[in-house]
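Before anything else, here's the structure in question.
Heads up, one of the protein chains got dropped from this complex, but the rest are sitting where they should.
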Amino acid sequence: MQHMEFKVKWGMVIDLDKCTGCGACSIACRAENNIPPMQDASNKLRTTDWMNIYELSNGKKFPDLEIAYLPRPCMQCGNPSCSTVCPVVATTKDEEGGIVSQVYPRCIGCRYCMAACPYHARYFNWFDPIWPEGMEKTLTPYVSARPRGVVEKCTFCHHRFNAAKEQARANGADPLDLPEDAYIPACAEACPTGAIVFGNLKNPEHRVAKLAASKYAFRLLARLGTDPQVYYYSKRDWVRQLGDNYLQKELKGGEHV
Amino acid sequence: MSEREFWPEGVERCDLGKFLAWLGFISIFLLWGAYGAYKVLGTGIGVTALDNYFSFGLWITFDLAVIALGAGAFFSGFLRYIMRIDELKNIINLAVIVGFLCYSGAMLILVLDIGQPLRAWFGYWHPNVHSMLTEVIFCITCYCTVLIIEYVPLILENRQIAKNRFCHHLAHNFHVYMPLFAGIGTFLSTFHQGSLGGMYGVLFGRPFVFREGFFIWPWTFFLFVASAIASGPAFTMLCATFMETITGRKLVSYETKKLMGKIAGLLLCFYMFFKILDTYAWAKGILPGMGLTFDQMFNSEAGYGKGWLWAELFWCGIIPAIMLVTPAVRNRPALLYTAAILDCVGIVINRFVFTVQALAIPVMPFDQWFSYSPNWAEWSTSLMIVAYGFLVMSLSYRYLPIFPQERALNR
Amino acid sequence: MGLDRRSFLSLVAGGVVGSLATPVVWKTLDDVSIWSQNWPWIPRLKYGEETLLPSLCKLGTDAYGVQVKLVAGHPVAAYGNPEHPLSRGGICPLGAASVQLLYSPSRVRSPKKRVGDSFEDISWEEAEALLTEQLKAAGKDVALVSGDDTGSAAEVLAGLVAALGSEQTYFMPSEGAAAAAALGLLGGDGLVGYDLEGADYVLLLGADALGAWGTTLRNAKAFADGRERAVRVVYVGPAMTATAAVADAWIPCTPGTEGVVAMGLANMILERRALSNVAGLEQFRKQAAGFSPDVVATRSGVAPETLLGLAKELLVAGKPLVVPGTTAAQGLAVSDAAAALAVNVLLDRINMPGGVMVLPWGPKVVAAAPDKKAMMGRDVVGYLAAVAAGNAPAPKVLLVHAANPAYALPDLKTIQTALDKAGFVVSFSSFMDETAAQADLILPDSLTYERYDDAYTPYGSGQANYTMAAPILKQPLFATKAAADVALGVAAKAGVDLGFASFEEVLKAKAEALGLDFEAAATGTVWLGTEFAVQQLDLAKVQAPALQESATDVTLVPVANLKIGSPKVATPPFGTNVISPRELQGKDMVVAMNAATASKLGVRAGDAVTLSGAGGECRARVRIFEGVVDGAVMAPLGLGHTAWDAFSRGKGANVFQILGTQTDVAGFTRFATAPVGVRKA
Partner (left out) sequence: MANSKSSVVLPFLVGVVASLVLGWWAFPKVLYSQKTQPIRFDHVVHVEDQAMTCDQCHTFRENGSFAGLPTTQSCADCHSDVQGEDPEEERFVTEYVQQGKEVEWLVYQYQPDNVYFSHIAHKDIECTKCHLDVANMKNPPVYYENRISGYSKNTMKMWECERCHAQNGASNACFVCHK
């Protein structure tokens, strides 16, 4: 699939110097996107967390240790490793805004996309979803419930994009020229410290565009060529260095990050 | 009509009771696997040890391994019918059956391995032409059909079935067109063996398997083709030998086996040459480009140490390659078989590390190594496919004239 | 014509060929795949009009405004409320999971009466009659433990208990109470608040302000805004908490020595700044002189130059603020709080913008109820310990409201003894928590979204505030009832007049007392107080923290974590996933210590260990984490539930079990840290 350019590029900048790892984003995401609860979530290789939070450390001994929390949504790569490999076109990057879609009724569950994604942003439904009795009444109308056997991932709360477009249409405004904050995902909305900023990376007025242009901004595994639409931000050198793999000699100069 | 009348002409087989006991033994694995399959299809793939990090595991390794080893079918067919190496007629039937079993077995495993088998046909109806897997789906299903077409005339040659004139003619006509099918099979097979390699080679998020391209194909495309044809003939030859051991009868002349060994050896040399070049270029070029080092690709604590690499390249690569091209080694059965086994093991290791180790390596610097070991649900179903192979092979051996030399060799 | 084998085969072949030209195969193939896309056992979504209603989240120690999204009248998600001053659009992990919590499997769905070892469902009439009868029989031997120190429901319940002639009304431990007691110690009166928004330098002495301490969400917003204004945030504490992770600096100190650090700072400030107009300065100076940099370094592990650096930063900062607290968000020593308060006094930060704000006690509308100040001044741990020891009479009826004392109090064995001694334990819990599971009567409270609720100035607020929440749901989902309404009903039956017929009326009175329009309040208008009582603080009354070394080598540092739960609620169903392997592995709680401590204890990463404290023992697994000071073991609070449901039961260990207690000044119990023994299991 050839690289598509869009007028609008939805992006996220996550300020790792503000994230406390509280988990509110992840839970808000779960509620918003109808991800079922898990009684035993201790095997983290089997849990589904569209917004997964990693702990980073500078690896130093007490008292020089520093840590940072890194929330990891889907990177909505400009050059996705996942969508090109899907044999049945269940995941694509073809919509204005650049969100990588995932269509559950099309997915055949081959999991090739999961093998392709270096961010582990994709999750498989190992079993049918189960909500405790009655809790299925709290399902939002925004995202269809997924059966077993299909892959899912963060969609930047795409339904909110749709809702914002409907609102714009109702207001007689241009649905493709949304004002800042007309559309933000549940995680960004929930974040108590405002560490997650969302907007159009191509609109220089949007905060994301400004933050992404900062010298403190970086992207995960950028040198693989995935061209993510999610940026991270940290003034701490060691945090930025953990955003990608570097050879020892590359780190000495420190210019890569 | 006694059961003996169904045997191929002029050969001896064990008595029916013994044969049925053997089938009963095989059925234990079939039943266990059927239970595993029932759990997988009925409740979900969660019953396996697969997880979101190891989205591919034993099943995919098994599929890739048997498809590589089953390459004896298309390659022997190619040599026999296209390159006209006549000697291979003595083993070509076996190669076809082994190939058929490997491919149909892989397809059965895939039914379990994909989350929504009821939608498997989407691969045809909604294909993503950019995906290597689409190519694999097309070629494998097509080639499986070719193998069925190649297998059918063998069935029709059963002594009783062949009495029917229609069947007899049909079988004969099939044989006439066999070079055509061999040609189609060669084309399809080369492509999907390559696409299977390509599937990994294009994963630019997986530094362990990613390879730069040669035209539209990554290197792994060609490496997989080469490794498959380097191990397929050896595996076919081993199958024949294994059947001889079990049945106590001579089925294929040692000359033919030596020829198969020689073919495998030459191809293995060819493959190893490029594989070693590839590994070097990968370690020196691709990895540093991604900011990674060779050492970072291995972790013996997690079970993915460099031992696998040395086993694959040296013990099961260079060593059998040298052995197989050395006539003195080929002349000694024990050494020939050992070399053939090493050859096959090397290719299985290759498929294993490409599938599992590739996924175990943490790409994000703050991520960690995880290990994977298959559980009963994966073993039972995989063994079921092995048992299915034994079952079909046992029946074929007993009732179909597979080995043209059998009568002469056991006189 | 007979149908021989050949013609039969032809017929079948024709049928096959023909049917390929019909929709049978293709349509079936397609429909089967569509069926697989809409399996009947996968829940369907409900559609309808969407509405957003304001409410409150009081599941943590905080109380802040949220908005609940309803679809066709049914709640589906809770969002932050941008209009609410204590959340400003943010939401905590418990709040984010709160809508789903309505359907938690552990909800008590009707009143229950204990029969032998199990419960029997009873009607509300029966339940209220039973309680009335018990209360009548108990006379004034009634006690109340409430975990809701911001709401009026506790006022109603305390009013009932007080009207029956009892003074045994208690809140669960809170830092707010300790801070208020510290203020009282210095001669002040009011709730203690912190103007985090206004400060330009914030020194957190143990307070995990971005973890689970105080007005967590507001703290987070203030922190984020402060980043833009280059406000420096320094965290002093024994472990790398959520706050320490993002603070501008983390200064490790020996567990429980934050007060010592405060005194050390006071000493340095006194040496460097000439002060007048501070009452009791000279006496305090004498006390502070005992906390020389060397003494502080020995005791707390904070090097003299580090301490000096802090003191200088405080002195140069325009609007510095020193905030005491603990990682457990409770069990703070009053003496530590007083020491921090003293530093603020020395810096002239009382009732100053960006300083410590003294906020008025809220209005009381239930005349019979004890003053909140009095109620907050009583120590529940001490009381229950006295009951257990026989030093205080055991209550004949113990009412437990919005609290889970059988799980969330230190020295649990003693607490358990006290609960066993209580004659008739009544739990108002919405959930089958540990206390409810052993109660004699459960009168399930409705959750906030199902009833009226309110909150007055949760601890930490920079200014007084009052939030009311009207029911989001027209009807409670199950046969539950607001505890305050039950109390009013039972009061009437028992012949006690509390002056109100319903909780709604109580809230109307409360709104009126604050000069707030009830309708506006019920639809989300928040009242904000602008008065700060003038304080005459006397530093002579500061009782400095003790300086002696603790007896043991290893100290337990419990860390409260909202994603795991709170003293009120266990991990909600939607919360299990965010609990990380750094806190829970399989069924084992994970405790963290640095490599030096581990090697001293002879344990390695992954080892199973037994932790033993004054209260008992528990099992854990070791994690080597360099974010813990030498000699400390960091453990997550909120695990190890024995009741509740499969989402929280049997996961990890309850750290409260092993926490011992220390008696502190002003009759309070301190338990934020405790000595612990660690040995391989």
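First chain written, first letter: the chains are A, B and C, and each begins at residue 1.
By definition in this document, a contact is a pair of C-beta atoms (placed from the backbone, for glycine too) under 8 Å apart; a residue touches a chain by one contact, two chains touch by 3 or more.
Quick caveat, the model's predicted, so the values are computed rather than measured.
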{"item": "Visible chains that the absent chain touches, using the contact criterion stated earlier", "value": "A, C"}
{"item": "Missing-partner contacts on chain C, residue numbers", "value": "1, 3-4, 6-8, 10-19, 21-24, 27-28, 31-32, 34-35, 37-38, 40, 44-45, 47, 49-50"}
{"item": "Residues in chain A touching the chain absent from view", "value": "89, 91-92, 94-96, 99, 101, 103-106, 142-145, 155, 158-159, 162-163, 165-171, 175"}
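Note that only the chains that are shown with their structure count from here on.
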{"item": "Core chain by centroid distance, with centroids computed from Cα atoms only", "value": "A"}
{"item": "A-B compared against B-C, more contacting pairs", "value": "A-B"}
{"item": "Distance from the mean Cα position of chain C to that of chain A, given in whole angstrom", "value": "30"}
{"item": "Distance from the mean Cα position of chain B to that of chain A, given in whole angstrom", "value": "39"}
{"item": "Chain centre separation (chain B, chain C; CA means) in Å", "value": "60"}
{"item": "Chain B, residues touching no fewer than two other chains", "value": "116, 119, 122"}
{"item": "For chain A, residues that touch 2 or more chains besides their own", "value": "47-48, 55, 57, 128, 147"}
{"item": "Partner chain B, residues of chain C touching it in the complex", "value": "29, 32-33, 35-37"}
{"item": "Residue numbers on chain B that touch chain C, as the complex places them", "value": "116, 118-119, 121-122"}
{"item": "Interfacial residue positions of chain A with respect to chain C in the complex", "value": "17-24, 26-28, 30-32, 34, 37-42, 44, 47-49, 53, 55, 57, 60-69, 104-105, 128-129, 131-141, 144-147, 186, 189-195"}
